[in-house]
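All protein chains of the complex are present and in place, except for one that has been dropped.
Note that the chains take the letters A and B in the order they are written out, and that residue 1 is the start of every chain.
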Amino acid sequence: MSVKEYIQNVYNGVTSLLKGMRKTGYYFFHPKEIITQQYPDNRSTLQLAERFRGEVVMPHDASNEHACTGCTACELACPNGTIKIITRFDTTPEGKKKKALDTFIYHLELCTMCNLCVEACPTDAIKMAQNFEHSVFDRSKLTKKLNQPGSKIREGVE
Amino acid sequence: MYTETAIISDNTLAGPEGELVINVGPQHPATHGVLHLVITLQGETVKKIEPHLGYIHRSIEKMCESLSYRQFIYVTSRMDYLSSHINNLGCAICVEKSMQIEVPQRAKVIRVLMSELTRIASHELWLGAMAMDLGAFTPFFYAFREREMINEIMEDSCGARLTMNYMVPGGVMYDIHPQFREKTKAFVKQFKQKVVEYDDLVTNNIIFQNRMKGVGILSKEDAISFGCTGPVARGSGLSCDTRKIFPYEVYADVDFDEVLETGCDSFARYMVRVREMHQSIRIIEQLIDNIPEGDFQAKTKAVLKPPKGEFYQRVETARGEFGVYIVSEGGTTPYRIKFRSPGFSNLSALDHMARGSKIGDLMATMGTLDLVIPDIDR
Partner (left out) sequence: MFSLEHITNEVQNWLSSNFSSGWVLVWECLIVIVLTTGLFAVLGLVLVLMERKVAAQIQIRLGPNRVGPRGMLQTVADTLKLVMKEGLTPDLADKFLFNLAPFLVMMVAMLLLAPIAFARGFQLWDINIGVLYISAVSSLSVIGILMAGWASNNKYSLLGAMRSGAQIVSYELSAGMAVLSIVVLSGSLQITEIIQSQQNGWWLFKGHIPAVIAFVVFIIAVTAETNRAPFDLAEAESELTAGFHTEYSGMKFALFFLAEYINIFIVCAIGATLFLGGWMPLHIGSWGGFNHLMDYIPSSIWFLGKTFLLIFLIMWFRWTFPRLRVDQLLALEWKYLLPISMLNLLLVTLIAILGWHF
């Protein structure tokens, strides 16, 4: 190694290091570049993507009606056995027996948010909600009943 | 072979002939995930490396046998979680192949776009983790800033940030978000601006270059015989990009180069990944304005029943070649599924690459392999 090369080496090394320091120095003196989101504090302004999959919910309208026919397509589509549907037979005014949803049991603790149940639903009775704060102290609280008490199927949904 | 008794009795400081046996992992700040390496040292020099696997084995292949052809795809997100889109894509293509489902052109383009975004996200994380292995913490945060943009794009369109489950047999689960184009373009713009930072901070840094050059040599012949794929093999000059050799989706129509480096060392593997990010950006730029109109999902039956037979599909994940092998008996669930994960064969070359180097170099070499342990263990 000649003296010239040696000096060249030192020079190149030092400049490469200084370039790196310039970059980090830039960020040190530009606090506006900080990207931290202060999560629990920014709850009120937190915007989640509309398609974000947080949990399965069953939307009910104002008259406490849902669109679930109790066809168990979601139960079959679920890879983890997250959904359990209990059906009952209602008697229609015409006197015919009709299958209807009794209880929609949803095990949040088993759910992987894969969206296959929502895809499988023929009547769009369930959908994914954006709520992601699911921590509870008791595991049994994660087993949810999705249809509200006293709710019934919306007119015209087959 | 390393036996169980040796682990128990390793509180004796020196092994035979003054060798030191140390365990790196499964709980060690250097190992990615729960990899356990048993390293035999002579002073600082590595004599032997034995990877121990199985800490995160979930028998995914067996699990898939009890899931239907629609259901098993979501499980593959949990293997190589950094390129879950591409894993899902491989499975979806394999099922489509078996059922002869024609995927709409729009879905194909969306799939490729998502795959390339995933590849960039994965390489960004790798770059940060790699720098962290060498003791530089800061590039990790800069890389994550860009990765976060991709995650947001994914969140918008796919509904999840990591395990998207966006690829379904017949297309994609949803159409792209209305803001997808805008956001992706913004990302491409920011990436091009900020990638200079990585060069200043990492690539051109003299300490980094000295740590990487001439370290972890893997010759082309060895890369072939260890079955290495992906950036690890391409860093050794082995042309093995599945996107070029067996083009799937629209890769045959887009213009991109297969990145090859002939350095065979850690720096070559590093450069392959960095240049691959640029190629992915190139693919995205070509496709982002040319997403054809049409359906995003082909009409498929509710229950998929592929005919009796064996089907195989390979895709290029961020780590290398990912293969899906399905044996169908004609039922609703696969008879047998086998995944070929790139990480496993890449890891097998570690002993060969790092033998005779210093411990610090072992970490650097391991970093360039870009190991994702759930992918290796499955």
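Going forward, a residue touches a chain if its C-beta (ideal position, glycine included) is under 8 Å from a C-beta of that chain, and two chains touch if they have at least 3 such contacts.
Treat the numbers as computed from the prediction; the structure is a model and nothing was measured.
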Tell me which residue among B:I49, B:V109 or B:M132 touches the hidden chain in the full complex.
B:M132
If I consider the whole complex, including the chain that's not displayed, which of B:I22, B:V196, B:I224 or B:I245 touches that chain?
B:I22
For review purposes, identify every residue of chain B that touches the missing chain, sorted by number.
11, 13, 20, 22, 28-30, 41, 44, 131-138, 140-142, 145, 201-202, 205, 207-208, 210-211, 358-363
Please output the residues of chain A touching the missing chain, sorted low to high.
10, 17, 20-21, 23-25, 27-28, 31, 33-36, 38
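Keep in mind that, in the parts below, only the chains that are shown with their structure count from here on.
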Applying the document's contact rule, which stretches of chain A touch chain B when the two form their complex?
12-13, 16-17, 19-20, 22-24, 35, 48-53, 73, 77-79, 112-116, 119-120, 128
Touch list for chain B against partner chain A, complex:
67-68, 70-72, 74-75, 138, 145, 148, 152, 155-160, 163, 165, 168, 173-174, 177, 197, 200-201, 204-207, 209, 302
